[in-house]
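The other protein chains are all here in position, but one chain of the complex has been omitted.
Think of it as A, B and C in the order they're written, each chain with its own count starting at 1.
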Amino acid sequence: MALTTAVVAGLALFGLLFAVVAVVGVLRFPDLYTRAHAVSKSDTLGVGLVLAAAAVASGSVGVTLKILFLFAFMLVTSPIAAHVLARSASLDGVEAWQVDPEEREEREETEDDQ
Amino acid sequence: MSALALELTLLGLLVLTAALTAVIRDVLAATVVFAVYSLVLSLVWILLRAPDVALTEAAVGAGVVTVLLVATIAKTSRPTDHAELSVRWPSLAVIGVFAVGIVTTLPSLPAIGDPTAPIHQHLGTYYLETAPAETGVSNIVTAILAAYRAFDTFGEVVVVFGAGIGLLVVLRQSGITLQPTTGSTPSTTDPGLEPSTTDPHGESSTTDLGREPSVITTTAIRYIVPFVALFGLYIAFHGAKTAGGGFQGGVVVAASVVLVAFGFGIESTRRWLNDTVLTAITAGGVAAVVAIGLGAMALGGRFLEYTVYPIPKATTYGIELVELGIGATVTGIVLVFFFALVGNAETPPGESSPTHTEESK
Amino acid sequence: MIGGDLSTRILLWVAVAFVVISAVVLYRAYHGPTIQDRLLAVNVAGTNTVVIIVLVAVAFGLPDMLDIAIVYALLNFVLSIAVARFIGWEWI
Partner (left out) sequence: MIETLTTRYTYVVAVIVIAIGLYVLFDRNLIKKIVGLNIFQTGVFLFFVTAGYRTGGTPPIASAGGGPYVSPLPHVLILTAIVVGVSVTAVSLGMVFLLYETYGTVQEDELREAIHE
């Protein structure tokens, strides 16, 4: 009994970590493309791990099959949704974020004299 | 303890999203926050052990209302990009007094979940005990909906049907009809939108949205649509055994057609699903429910009295057929909503209305 | 029964964490400079909702609720594509 609880706890917390990372990415990243990038990767993985934890905790085959289908579906659709958003943004002329030129020169100077 | 914590955080988030929708000035940002509100609400229904209501909220919130709201916003106003907050204090004060007034009456209600509350005594227990046996259907909510209150559900189907017709009538005033533009007439002279030249074999080179859909989306949609449609039918068919029913299944099936519309161009989908098919589905659903009802009267029973039919387990089949009738009607009507409000891609709003000025609010 | 053994309690507390995450994502939904940012926030909130539904379904032992999670996964995808494609056409 303790083993399954440990597995469930491990999977769930690890998955939660990735979900938190995804949300931090969504909030902190400078422009849409990096945010979409964060969501499509980290969120999908985080969700997958937590779903695995739920499947292990449920123990019944029926529930695990449904969760498997759910994860397979989200594995396909979540990145595509992020792709569609990014594409619609690029067609709308949302520019990607660049380090602005002055900042880049300062950075190069600091790297030279290190 | 943890269940209570989940319930309180969900209710907190529910109030937060509702309040945020209220204070955000930009209408599109408010609609997006309203979509999150609908997600949280569906979770609250699950915690209150109402799977049917949660499923309907899911189908409605994510499937119909948000898409229609965003469609109307994109067609009417030019939302500002910076969303500032603004609060109208006088109306807040008046409504605050109103809310406090109601809250003071709450102590007279029984505590939440109290088994001795009157709702669990009289009628509720009757249905819980007799419904499964009498109707042979394990989902008691569907049993009540389609058997005991079949006439009311019939009224609900007619309301949905009426809404579809009402929307078409309203939109006809502004020159928008469901007629697919036959042939490949260039959509508008506006240079911005390339004319949607449809090749002879019907595959339009550029979609009527004026943009080539990315290969990723079309192939993904091509593989996903059958699952979405199949799952919608499963919900509609299986409404008697597990949570689900005609309405929720109908919305999911309609969502699969919306996917096709966005994957392969609204124009070609409308030509595939032209008016005869749409009217057949919607009218067919309502006609099915009426036929079952009148058939019962023909056999000497009352309107929609399934037990009169000679076949064994008549009520179960009656319920499932009525649910399918609802499903068909709802699929047709949601598609009418979609094609009417979203579908007329050829005439971007600027052109069709004479009085529309360029910098409209 | 519900909060009974340890694994269900863990699942429920992880569900609470996901609700908090959805609340935090609201900032992007409100502030997001472009429309697509807001849609991304709804997308993340939708995925989180699916996970919460599965966790609650397993913790409370209600297998029927998984259908709701699947419906949400399907409709969130449709919502993202429909709105993103639709908005791309307009001048917004």
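Everything that follows uses one rule, which is that a residue touches a chain if its C-beta (ideal position, glycine included) is under 8 Å from a C-beta of that chain, and two chains touch if they have at least 3 such contacts.
All values reported here derive from a predicted model rather than from experimental measurement.
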- prompt: Which shown chains does the hidden chain touch?
  reply: B, C
- prompt: Which of these, B:L48, B:L85, B:L230 or B:A280, touches the one chain of the complex that we don't see?
  reply: B:L48
- prompt: Of the residues in chain B, which ones touch the absent chain?
  reply: 8, 11, 14-15, 18-19, 21-22, 27, 30-31, 34, 37, 41, 44-45, 48-53, 56-57, 60, 64-65, 68-69, 71-73, 75-77, 88, 91-92, 95-96, 98-99, 102-103, 106-107, 109, 111-115, 117, 119-120, 123-124, 127-128, 131-132, 138-141, 144-145, 149, 152-153, 156, 159-160, 162-164, 166-167, 170-171, 173-174, 242-243, 245, 247, 330, 337, 340-341, 349, 352-353, 355-357, 360-361
- prompt: What residues on chain C make contact with the chain left out of this view?
  reply: 1, 62, 64
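Definition applied: only the chains that are shown with their structure count from here on.
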Task: Can you check how far apart chain A and chain B are, centre to centre, with Cα atoms defining each centre and the answer in Å?
output: 30
- prompt: Once you find the CA centre of chain B and the CA centre of chain C, what distance in Å lies between them?
  reply: 19
Query: Centre to centre, by mean C-alpha position, how many angstrom separate chain A and chain C?
result: 13
Message: For chain C, give me the residues that contact two or more of the other chains.
response: 8, 25, 34, 39, 41, 57, 59, 70, 74, 76-77, 81, 85, 87-88, 92
- request: Could you check chain A for residues that touch two or more other chains and list them?
  value: 73, 77, 80, 84, 87, 91
Message: Can you tell me which positions in chain C touch chain B when the two form their complex?
response: 2-3, 8-9, 12-13, 15-16, 19-20, 22-23, 25-26, 29-35, 38-39, 41-42, 45-46, 49, 52-53, 56-57, 59-60, 62, 64-65, 67-68, 70-72, 74-79, 81-83, 85-92
Message: Which stretch or stretches of chain B touch chain A in the complex?
response: 211, 214, 216-217, 220, 223-224, 227
Query: Of all residues in chain A, which touch chain C in the complex?
result: 1, 4-5, 8-9, 12-13, 15-16, 19-20, 22-23, 26-27, 32, 35-36, 39, 43-44, 47, 50-51, 53-55, 57-58, 60, 62-63, 66-67, 69-70, 73-74, 77-78, 80-82, 84-89, 91-92, 94
